[in-house]
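Only one protein chain is missing from this complex, and each of the others stays in its spot.
For reference, chains read A and B in written order, and residue numbers begin at 1 within each chain.
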Amino acid sequence: MRYWRKPLDIDQVKVPHGRVVIIADRCKGCAFCVEYCPKDVLVMSEDFNRKGYHPPEVVKDGECVNCNLCEMICPDFAIFCVDADDEEAAAAIAAQGDLDEEAEEVPIEN
Amino acid sequence: MKTDPAGVLTGVHYLDGDYACGEGAMAAGCRFVAGYPITPSTEVVERISQRFPMMGGTFIQMEDELASMAAVAGASWTGTKSMTVTSGPGFSLMMENIGLAAMMETPCVVVNVQRGGPSTGLPTMVGQADMMQARWGSHGDYELIAMSPQSPQEAFDLTIDAFNLSETYRVPVMFMMDECVGHMTEKVVIPEADKIDVVPRVLSKKKPGEYLPYAVNGRPVPEFVRAGDGYRFHTTGLTHDEKGYPVMSAECQHKNVYRLMNKIRFNAADIIRIEEEDVDGADVVVVAYGITARVTRAGIDMARAEGVKVGFLRLIVVWPFPEERIRELAKKVKAFVVPEINLGQMVLEVERCAAGKAPAILVPHAGGGVHNPEDICKAIVEAVR
Partner (left out) sequence: MSTTTTPTISEEHPIAPFLRMDRMPHIWCPTCGIGTIVKCFATALDESDVDLDKTAICSGIGCTGRVAGYMNLDAFHSTHGRAIPFATGLKLGRPELQVVVFSGDGDLSGIGGNHFIHAARRNMDILVILVNNFIYGMTGGQNAPTTPITARSSTMPFGNFERPFNLPHLAESCGATFVARWTCLHIRRLTKCMRMALRHKGFRFIEVIAPCSTLYARLNRLGSGLDLMRFYHDEAEIRHGADTREVDIGFQDRIICGNFVNEERPTFSDMMDAHYNEVLGDRYVPMAPEGGWLHD
């Protein structure tokens, strides 16, 4: 998203920061999040998830503004944002990152 | 449990079969009826629509029979006893949702006041040609219960039993009246409310999270919960597992369908109800149901006057069919005579169960009237020869 002019009170506005959390194995590679992220934070990665789709990945570190558009538009409930300034959430997610990344069996849906 | 007195019109009445059926439903605790007008069943819902607002019941005339049956299935999931009422053409329309009710194991009662068919047929005249449809009408394998009253008094009493059976076995019950019984006016005695026993909708005591919608654990039927009680259950017309989730596999289908069949088949002895007169030592047993049962008695009397030893077996619960009894009798009698107002439906069941040991002779009537007792007598007399 680009401003055609800078807002006059831009030095007083506190821009929120977000942390994108991607549940890669649930993604079906639709690219809605990539397309509609207002800060162009995401691209489709070259990696494959367990089902063979390309999940998104964050390429612009620190630019997510926690607008939650990706969370709202994802049809597969595979991406969401948390407040990067929230110490508790950051700690919880960091803790999960330390867990064994062995993915659970994704049940075969009917 | 004793029924809610608000629904019981205690006293001695002069009612026709349709009205008596409506009174029976209200006495049984039915509090939701969705229907569509169709002759000759309309009087049932007319009666109900007059009295329901006084007892906390809701009657809605839906836009068609498909909607009526769907609404009945939906309302039943709130724990409310529900019923719909129709005749032949409407019965055909309801079949898909009767299958849904059977699959979801939804207790409900479907009243079919039979008339001459097929198609529009004879809207105001009697028939009994939906008996096989009651059992086999919807697609797929399932079992349900069907009953046939022979009088307005029975239309009252058996409607209460129909609700009780549907609650006990979580199955739609087909209440197969016919136009003659429906439009016949006779004395109907309605007892006091505390003399009427009803089977209430029993709810599971398990907590949400522990509860599985279709787990039986040795019982004939799974435990019920109401929509709105916080169980967050899922139920579907698709083949499903114990959680109510659809599972598309032959194994799941096997378990599911066998359970639907077996809950009736294994309990058939408790469900079957017949009335017998002088069957022991009889040479001929006449099998009849509904209005034909009453005409048959006249025919039997005539045959007895001619010296034939005739027994009478009346089907009260028509499905499940009393297979064991017929098999047993087939070894002892010379023949079965089956008068019915159709061109051979229940006679096929009698014949199947007799397995060649005794012939099953049909006394057909295409519909539009009842049999001539002389014809029944003639068939009985010839059967013995």
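Here, contacts are C-beta pairs under 8 Å (C-beta built on N, C-alpha and C of every residue); 3 or more make two chains touch, one makes a residue touch a chain.
Note that the structure is predicted; figures quoted are calculated from it, not measured.
Undergrad: Would you mind spotting which of B:V8, B:V45 or B:A75 touches the chain that isn't drawn?
TA: Considering all chains, including the one not shown, the answer is B:A75.
Undergrad: For the chain left off this view, which of B:G11, B:P118, B:G140 or B:P200 is in contact with it?
TA: Answering carefully, the residue with contact to the hidden chain is B:P200.
Undergrad: In the complete complex, which positions of chain B touch the hidden chain?
TA: 1, 3-4, 6, 29, 31-32, 34, 53-58, 60, 62-64, 66-68, 70-82, 96-97, 100, 198, 200-201, 226-238, 245-246
Undergrad: Quickly run down the residues of chain A that touch the omitted chain.
TA: That gives, for chain A, the contact residues 18-26, 28-32, 35-36, 41, 51, 53, 57-58, 61-62, 64, 69, 71-78, 80, 84, 93-94, 96-97, 99, 101-104, 106-107, 109-110.
The rule is simple: only the chains that are shown with their structure count from here on.
Undergrad: How many angstrom lie between the CA centroids of chain A and chain B, rounded to a whole number?
TA: About 59 Å, centre to centre.
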